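First comes the structure, then the notes that go with it.
The other protein chains are all here in position, but one chain of the complex has been omitted.
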Amino acid sequence: MINLRQVSKQYRTERIETTALDNINLEIGKGEFISIMGPSGCGKSTLLNLMGLLDEPSSGQVALDGKSIDRYGDRALSRVRNERIGFIFQQFHLVSDLSVVDNVEIPLLYRRMSNKERRKAALAALDRVGLSSRIHHFPTQLSGGQQQRVAIARAIVGRPGILLADEPTGNLDSQMGDEIMGILEDLNQKEKTTIVMVTHDPRMADKTHRVVRLFDGRQVQ
Amino acid sequence: MIKNYLKVALKVLGRRKFFTFISLFAISVTLLVLLVATALLDNVFATGAPEVHADRMLGVYRMTMKGPENTWTSPVGYAFLDRYVRPMAKLPSVERVTITTAAESVVSYLNGRKIQSSMRRTDGEFWRVLAFDFVEGEPFTTADDENGRRVAVISETTRQRFFDGRPAVGKTLEADGQSFRVVGVVRDVPLLRYSSSADLWVPITTAKSSGYKEGWSGNFSALILARSPADLPQIKAEFQSILRGAEKQIPDPKSFKTLIAGADTLFEGAARLFVPGPPVVDPAIQLRAALLALMLGFMLLPTINLVNINLSRILDRASEIGVRRAFGASSRTLIGQFLIENLVLTLIGAGVGLALAAVVLRIFNASGLIEHAGLQINARVFLYGLAIALFFGLLSGVYPAWRMSKLHPVQALRGRSA
Partner (left out) sequence: MIRHLLKLVWNRKRSNALIILEICASFLVVFVVATLGLFFLDNYRRPLGFEWKNVWNVRVGIPHTGGGPGDGGSPEQAALFERLLREVRSFGAVEAAAGTAVTPFDQGGFGGSWTIDGKNVEMAIDEVTTGFADVMGLKMVAGRWFQEADSGLAWKPIVIDRELARAVYGTADPVGRPFGKPEPNERQYRVIGVVSDFRKSGELMPNDNFMFRLTDLRAPDVRTPSNLLVRVRPGTSPEFEEALVKHMQAVAPDWSFEVLPLAQVRATSSRFFLTPLIVAGTVAFFLLLMVGLGLIGVLWQNLLQRTREIGLRRAAGASRAAVHRQVLLEQMVVTSLGILLGTLLVVQIPVLDLIGVLSNRVFASGLLFAMVTMYLISILCTLYPSTLAARVQPAEALRYE
């Protein structure tokens, strides 16, 4: 499903060049649930960003479903992101001025759909994560776990095949974290969603199929 | 301490150059308009040549005669002024009294060229109530007036028009079909000096017919020079009681019963002009209220704009503020620093506005839209401008400063502003 071949990423400021990733080769099959682990600053988030087409590699190839995204322009990239990928962040990144259901609808705004269809899909996604009773609340009125669930609903509302989660339980206590993990496992088992999760927590990583370890931008084992 | 604040303020302002620029733009445009308006008003209402004693001068410019069916408002007639106002010169608080016509438009034909001038007919006392700047010759006297001598004092521009700028004393010019011998030349008087301005001044008695001597309404006004500004209220009261006495002698008692007039300062006189007919509320108060409303109304948009900009400036630095708070800076220090920044900005903007106003006024004077406008930024206008600028800066800084004090430090550190 996701294929990275000899991917490297350098960041250049005025004087300093940092290598975030060095010669990564990774293949993730459909329906897999992968964790990426490593100490801080080892490039985990960068890797996720590249997979999510939020960034371009300095060298190497990123391919989704066998198609390389090398020459994709902004509009094409955006479409792929919209239709195939869903994101979950450590800080949730919910829009505080919008209600829960309006937040979940966001990805669907960038597709041609009627308002009714959007609403239906959003409600379905919220039901999937067990938040049907909170649809008109605002993010500030929810607990951390609930906010992350909204974020998950937002990520799955468009029925993407891939979910990319960057430390999804990082801001939550262990109980809430387990809840979230439970939802992700459910999605992976029932809907066969491919999930790539960056995490610090070995407990979480243990629940996944495979662990990729990074150190200073390189894969290690 | 203050110097420290100033240095920080300047550095901060330099960091966000665009914000600084748009703030300065807003302040200088606003101040430019207000300064020009103030200079205009100053030219009309404040002391200035030749009305150098305006602070102790009162004028009777208009009178309303009111009857059951009719109301007649106009400048005053010679008969009334000569009989009731001229004797006021004998009052201990009054130095002297003069009677003059309003400036009337007259035509002269010189070598096939048509010259339009404004002419005032005055008495001899006129030159002692007002202080004209004579560049040639001298004024005519009461004796000249009493003997009906056809003499004239002309302005520099008139000298230019009639005599090509060459020395004019002793020469004659023709105006309104009469010949006058020039006895003096004065510096141009701004048109807005409505008590005294004209292109040429001649004695009252040179009027073509003596018909002006009759009637309580005419084209005249009287100027009363008090001994000191403190005497003004008493003189005004005295004039009112004279009016009451005069009512008993109204020439046309069937049509008119009451007289409404006043011994007015320049401001009050103008107010009376704008509020026609019998006033319900003191016209001076009305004019003052109107001017204030106009100024505040104009300042509304710039103030909202500046509040917006200031607020953005603060929110932009929310995280910086959070950091400072975390390190122990109190609300007071931070707000104080912001207000100093605001003040510096306001003063610089005011300076720019001042410079622009000076340029605009110079252009305006040269354009001749208002003859001999002579608008300038004198000390009075400058101080008014400064006061307005400070007021403006305060107005636009209060709300943003208050918002700043409400910033939650933790949220601010996160970069959030609410």
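Going in written order, the chains are labelled A and B, and every chain counts its residues from 1.
The rule is simple: a contact is a pair of C-beta atoms (placed from the backbone, for glycine too) under 8 Å apart; a residue touches a chain by one contact, two chains touch by 3 or more.
Just so it is clear, the structure is predicted and the values come from calculations on it, not from any experiment.
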| item | value |
| --- | --- |
| Identified contact with the non-displayed chain, of B:302, B:374 or B:393 | B:302 |
| Hidden partner chain, touching residue among A:25, A:68 or A:91 | A:91 |
| Omitted-chain contact residue, chosen from B:14, B:92 or B:112 | B:112 |
| Chain A residues that touch the omitted chain in the full complex | 45, 49, 52, 54-55, 74-75, 78-79, 81-83, 87, 89, 91, 93, 95, 97-99, 102, 105-107, 109-111, 115, 154, 158 |
| Missing-chain contacts mapped onto chain B | 18-19, 21-22, 25-26, 29-30, 33, 65, 70, 72, 74, 77, 104-107, 109, 112, 114, 176-177, 207-212, 214-219, 252, 255-256, 300-302, 304-309, 311-313, 315-316, 369, 414-418 |
